[in-house]
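Here it is, the structure in full.
Yeah, one chain of the complex is gone here, protein chain that is, but the others are all in their spots.
By letter and in written order, the chains are A, B and C; residue numbering begins at 1 in each of them.
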Amino acid sequence: MKPSVPAAPALDALPAVRPDRVPLMLLPVLVLAALPLTGSLSTWVTLTFAGLAMGMIIFIIASGLTLVFGLMDVLNFGHGVFITLGAFLATAVLGRMTGWTESESLTRNLAAVLPAMLAAVVVAGLVGLAFERLIIRPVYGQPLKQIMITMGGMIVGVELIKVVWGPQAIPLPLPAAFRGSFLFGEAAVEKYRLIAVVVGLAVFGAMSWVLGRTKVGLLIRAGVQDREMVESLGYRIGRLFVGVFVAGSALAGLGGVMWGLYQQSVTPEMGGQINVLLFIVIIIGGMGSVGGCFIGALLVGLISNYAGFLAPKVALFSNILLMVAVLLWRPQGLYSVVKR
Amino acid sequence: MTFALETKELTIRFGGHTAVDAVSCGFAPGSLTAIVGPNGAGKTTYFNLISGQLKATAGRVLLHGEDISGSSAAQRSHRGIGRAFQLTNLFPNLSVLENIRLAVQSRAGLGLNLWSIWNSHRELIGRAEEVLETVALTAKRDMAAAALPHGDQRKLEVGILMALEPDVFMFDEPTAGMSVDEVPVILDLIRALKARRDKTILLVEHKMDVVRELADRIIVLHNGALVADGDPASVIASPIVQEAYLGVEVAK
Amino acid sequence: MILHRLFSGDFPRSRVLLVMLLAIVAGLVLTPFIFPGAKALNVAAKACIFIVLVASFDLLLGYTGIVSFAHTMFFGIGAYGVAIALSHFGPTWAGVAAGVAAALAVSLVLSLVIGLFSLRVKALFYAMITLAVATAFQTLASQLSELTGGEDGLTFKVPELLSPGFSLSEHPFLGVSLDGRLISFYLLIAATVVLFLLMLRIVNSPFGRVLQAIRENEFRAEALGYRTVVYRTLSNVLSAAFATLAGALLALWLRYNGPDTSLSFEIMIDILLMVVIGGMGTLYGSVLGATLFILVQNYLQDLMKFASEGLGKVPLLRDLVHPDRWLLWLGILFVLSVYRFPTGIVGKLRTAARKS
Partner (left out) sequence: MSTPLLKLEAVHTHIGAYHILHGVDLEVAHGELTVLLGRNGAGKTTTLRTIMGLWHPSAGRVLFDGEDLGALGTPEIAHRGISYVPENMGIFAELTVAENMLLAARGAKRPEDIDPKRLEWVFGLFPALKRFWQHPAGLLSGGQKQMVAVARAIIEPRKLLLIDEPSKGLAPAIIQNMVEAFRELKRTDTTILLVEQNFNFARQLGDRVAVMDDGRVVHAGTMAALAGDEGLQQQLLGLSLAAHQ
């Protein structure tokens, strides 16, 4: 009898690698489409920068959340508490250094802000370590319990923040040299927004480097696809996951400092409020995709600002509308993460 | 003759892989057909296409001559296709009786009744108790399904199928993993069912002595395609079966 | 036999639980006579409303295994329905009926849309989507200020029978004046009992049994011939309807509604805590959970104040037992519940009763 299996395929019949760049194109398309709508070039520049700055901060906060989900199928509904923690730590550090923050010298300002960021990153990271151990580890693989327990973790976390800093809002003024705007022709771009864009790009760059060029990054990308195989190759995925969780919490802490300075005031509830925004961003990006998260965050930031100028009432719902539109187009989000 | 169940050119592809490849086969009312083939031949996938857990890429499924290709798994269940699963698939924290009772309730079409009290339907419970008796699980009626030993879980799986009273029974390796002394209970049930000659039975089974004893007819699947079909004696004579089971002869 | 029909054959099945439930019912019913004062009456009324709300959430979470964060949205719709109708049409019973009917219709459509759109996806995704939708709805409610009164909310008059000015008799009965508040309170109790028993019936109906089967093994339920999307959506709709009715009761009792009273995310968190601590999938858990929570919320603070003052000199400890930090302790209890006793207080009591 003839073999019923087909002959071996020709070895060089391999499809070319074609990365999906369509979602990436959304950004320039959106930015350009907004130009005629806003009416003036200077307004457009201002709004675009505001949107990019907001998007970058959201990205810093959301990247850890989406990565943790991609790696471990754990969605931390309590992620927001690390944002709040970072922001309150900033008030504590900067509040003690008013002499330096009120100085006109950029060096002195930075000497105050950098320790605040460092404190936020370190403490949020450490709390993340405890959070993973106490809250998340016992409920791996049980989505229902995970949702509830991380929510519970957030309640306790927020209450503890209230114990330390009190329940009321605390002002977080920008250091003197960060205030005001640069003028590009007629367009005014707030200095702090420029800083936010730079920090955001730096985080994105660092993250891309770690994920794309280092062995740890390789392990993370492999772990997102097949956890068991990574373990079978001899790597402790549990440790890797803790590392990613801690890094994600630390980034949320950093994002909290940035967000607090952006809002110039912090409240214990801020984390919970941003949570919704974060979920929208990672749903848009495709759960688990860092690149998608980056694009999603910038889209959300830009659209919020354009819509806020063009149709303030619509702006309140622009994120939801964006999410619905993206999901109708790509039900898995911009970049779906393939799992075995 | 109208077949009780018939598949026409039934095909499913996953990516580039054709798991079931244009299988056309009719099953006569009252017959017992064994489906054999090696691991990965597509037997369970073929079952999934018939019972509606998977949607075919191409081809049709006919039940009593009527096209049911577009129906969901739930609708096919209502129309009389009953399926027992290869891997035991129960409601783990519900009691043994409740597992069966839910099947009886589905059969009675009472699922959307919001107003009556479930245990006021004595007839459903009675029927469930009867089924428990036939699969020899009466003594364990109040245990949680997950707490049963493996063999009893297999019996419960078959019991759920009995309770649905389908026209077409599909058994996917009903005796897998059962200890030797438990196997006869299941085989007796299938034997009794066959003796009634009013139900159509499809059986995937690896134990060839079981197949030889029970089947009216054997079909062989290999790499998703139907490669042999006939009464046990002629299929047995076919060299294709040897090949299917031992693998493609490779040059030495 | 009557009891069997009334309780749909689903009894507490634990003597301790039975005693606790009887105590709660007696306590609530007799509140006006044994705990004088407006605060006690308010607390009891709130407990009743939350029993209905939490039970309706349990229908979804405990029985069907769906985590939704949009439950307070339906609660809010009910409250706004009554509030908007009564402020526009004046304090008439027809207004109440119109408000409730409109609210139910809105809830029906919304829950149907959310259900059909997203119940096919994973639990996590559903939780996230409902959270986003609920947030958007909250924003919408405060933006449509001409209709909803915005952040300030709506204060309105209720039909005369229910208003404080109404008096049934000039003579107080057992020292309690028979005014509209008292009538409102007992109507509220009656509504709570009816709605609770109705839900108890639903979860013990053949339909309710299918919901539990879906929670256990959705794939198998579908293979048995139950179209799970239909059941899950129906469960979503029913749960939303009962939450809407609870919202209507809230508005009638408070004669006020605003975003913080019925829509806020804090309430969502509260009912999540109540249902888990009380016991998911038991319905009786909602009675225990809601009552306990409301009592803690309103009275534990006094106790904590006392402790806090006693610890005046110990800084951190003093802050931990500060009266405003009661949620901290319930949060910890919640986290422990999810780990240690996922069936909550009711589950614990029933297990204990079975063993003895």
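One rule holds for everything that comes next: contacts are C-beta pairs under 8 Å (C-beta built on N, C-alpha and C of every residue); 3 or more make two chains touch, one makes a residue touch a chain.
What you are looking at is a predicted structure, and each value in this text was computed from that prediction instead of being measured.
J.: Checking the contacts here: which visible chains does the omitted one touch?
T.: If we consider the entire complex, the absent chain touches A, B.
J.: May I ask you to list the residues on chain A that touch the chain which is not drawn?
T.: Residue positions of chain A that touch the missing chain: 3, 5-9, 11-15, 17, 214-215, 218-219, 221-222, 225-226, 228-237, 338, 340.
J.: On chain B, where is the contact patch with the chain that was removed from view?
T.: Residues 17, 38-40, 86-88, 92, 146-147, 149-150, 153, 173, 176-179, 206-209, 211-212, 223, 232-233, 235-237, 241-242, 245-252 of chain B touch the chain absent from view.
Methods note: only the chains that are shown with their structure count from here on.
J.: Which is the least count of steps on a path of touching chains running from chain B to chain C?
T.: Step count on the best path from chain B to chain C: 1.
J.: So, what's the distance in Å between the C-alpha centres of chain C and chain B?
T.: Computed from C-alpha means, the inter-chain centre distance equals 45 Å.
J.: So how far apart, in whole Å, are chain A and chain C when each is placed at the average of its C-alpha atoms?
T.: Distance between chain centres, rounded to whole Å: 35 Å.
J.: How far is the middle of chain A from the middle of chain B, if each middle is the mean of its Cα atoms, in Å?
T.: 49
J.: So which stretches of chain C touch two or more other chains?
T.: none
J.: Listing for chain A: what residues touch at least two other chains?
T.: Within chain A, no residue touches at least two other chains.
J.: In the complex, go through chain C and note every residue touching chain B.
T.: Within the complex, chain C touches chain B at residues 4-5, 8-9, 201-202, 204-210, 212-213, 216-217, 219-228, 230-231, 234.
J.: Inside the complex, what are the residues of chain C that reach chain A?
T.: Its residues touching chain A are 65, 67, 122-125, 127-129, 131-133, 135-136, 139-140, 143, 265, 269, 272-273, 276, 316, 319-320, 322, 324-325, 327-328, 330-332, 334-335, 338-339, 342.
J.: Please give the residue numbers of chain A that touch chain C in the complex, ascending.
T.: Residues in contact with chain C: 75, 77, 135, 138-139, 143-149, 151-153, 155-156, 159-160, 162-164, 167, 272, 275-276, 279-280, 283, 287, 313, 316-317, 319-320, 323.
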